[in-house]
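One protein chain omitted, others in place.
Here the chain labels run A, B and C in written order, and each chain numbers its own residues starting at 1.
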Amino acid sequence: MNIGFENLDRLLVVKIDGDIDHHSCEAIRSSIDKEIAKKKPKSILFDMENVNFMDSSGIGVLIGRYKLISGNGGKAGMTNVKPQVMRLCEICGLQKIIKVYPNKKQAIASIKEC
Amino acid sequence: MNIGFENLDRLLVVKIDGDIDHHSCEAIRSSIDKEIAKKKPKSILFDMENVNFMDSSGIGVLIGRYKLISGNGGKAGMTNVKPQVMRLCEICGLQKIIKVYPNKKQAIASIKEC
Amino acid sequence: MKIDNEMKLEFLSKSQNESFARSVVAAFVAQLDPTIEELAEVKTAVSEAVTNAIIHGYSHKTGNVVIIARIIGNTVEIEIRDFGEGIADIELARQPLYTSKPELERSGMGFTVMETFMDRVEIQSHQGEGTVIRMVKTMKTA
Partner (left out) sequence: MKIDNEMKLEFLSKSQNESFARSVVAAFVAQLDPTIEELAEVKTAVSEAVTNAIIHGYSHKTGNVVIIARIIGNTVEIEIRDFGEGIADIELARQPLYTSKPELERSGMGFTVMETFMDRVEIQSHQGEGTVIRMVKTMKTA
């Protein structure tokens, strides 16, 4: 499991590499929260290109970060979501809370507009 | 598990696809023996490019085919052997019985010369 | 109902075993030639049940988790068992969004995911004794 960050103005792009489950959640959560505390982004975009597996523990982490960001008036988005992961998000209604974009470019443009 | 055959004059090239263990051996053995009975090749070459795993059950099958072929004065060779599979062959001394060639072209040229 | 194949896996309730457990079940179910989607569904359901055993069943200690999987024709039956705290109110636990551990950022969607991805999910639990989740899924392929 590996996490990459990219700061574009006040948009934090988080690229997660590997399975998101209860075991990897701790590290993902603390790493993202540290970056948020440091860079104080307005909005957040999760790039899910390298996530081949996620279960409901992952839903908890994504919603948790959404709450942090939206509490300060920011937006949260996801992009490059694999079909299997997308099905899980749909079952959990996540896409009603965190908008899903077909690619990173569109996601960035759309989130920055807000 | 999948086996492909190529008949070059009287050289039978056998390309095995998948793990060679006790479970897959039965099918590999009977499929090769059927081809040998049908085409009556003089010599045999095992192309191991797509074999990522082999255990000593595979050694038994290869030696068995070697015996069939050499009993009629033919030669047996192997090529494109993966490092892990090669280590097993070395431990079992297989390369002293079935010659290992660096590539298919050299193998064919060398076996046909005999 | 002839059992065509069967396996039993026991492991410690450590979180690094979550990915191990779902890989094992996936490797076992692979013999049914499932689609990628079906395999992902089974893996996710197993991951949910195993995670629950670890964090809810054995919240403050390490114990054994047992998985039994059986193949009967095109169907796989999976049983996931812990000997932990047990569930006080199964009806409530099954509700979407209900979680007893919101402080851990649990989504409360574990049972809903299992029920969506598997054909049948049964819960048996006794407080102080542990929990058994039984899940069944028939592959559409083959």
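Criterion: a residue touches a chain if its C-beta (ideal position, glycine included) is under 8 Å from a C-beta of that chain, and two chains touch if they have at least 3 such contacts.
Predicted, not measured: the structure shown is a model, and the values here were computed from it.
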By the document's own contact criterion, which visible chains does the hidden chain reach in the full complex?
B, C
With respect to the chain omitted from the figure, which of B:12, B:44, B:59 or B:76 is a touching residue?
B:59
Please output the residues of chain C touching the missing chain, sorted low to high.
5-12, 14, 16-17, 20, 23-24, 27-28, 30-31
Determine and list the chain B residues touching the chain excluded from the picture.
19, 21-23, 25, 29, 53, 55-57, 59-61, 63-64, 83-84, 87-88, 91-92
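Everything below uses one rule, namely that only the chains that are shown with their structure count from here on.
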What is the distance, in whole Å, between the centres of chain A and chain B, each centre taken as the mean of its C-alpha atoms?
51
Compute the distance, rounded to whole Å, between the mean C-alpha positions of chain B and chain C.
44
